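Shown here: the complex without one of its protein chains, the others still in place.
The block that comes next holds chain A.
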């Protein structure tokens, strides 16, 4: 009985931190009415030294256009497998993309930065359209993009 209790205590202690180590985070990206085709957007994270860590979302399914997301493309060497399972449709002008992801707690307040590269056919590419430090304090605070993104915010 004692050993059962001990096992139970141990497994519970090991499980709880795992469950608490991630939380749902909603990323909301609203686009301007720029008057063009749907925008390709790459949302990805770099660490404190600016190195690419991984991708959070890719709006736009055709990898042949990814080279126009030039910072993302350089960081990943155009590796489309980076966005397997996190790829959706491109986003129309004036529309709002809302993605809810289960993100690791360790991403926040640890020097990580979320970036968005944007590209629209026949219009100018816009790498690093948005660049925002991931902090618990910054959650829910909208910020402007450079060219196509009217506002971006992350909420948890």
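Keep in mind that, in the parts below, a residue touches a chain if its C-beta (ideal position, glycine included) is under 8 Å from a C-beta of that chain, and two chains touch if they have at least 3 such contacts; residues count from 1.
Here is the rule we use: contacts and distances are computed from a predicted model.
Asker: Which of the following is the UniProt-recorded protein name of the chain this complex doesn't show: "Iron(III) transport system permease protein", "Carbohydrate ABC transporter membrane protein 1 (CUT1 family)", "PepSY domain-containing protein" or "Fe-S cluster assembly protein SufD"?
Answerer: In UniProt, the chain excluded from the picture bears the name "PepSY domain-containing protein".
Asker: Check the options A:40, A:57 or A:152 and report the residue that touches the missing chain.
Answerer: A:57
Asker: Touching the missing chain, which residues of chain A?
Answerer: 21-24, 45, 53-58, 61-64, 70, 80-89, 91-92, 95-104, 106-107, 121-122, 124-125, 127
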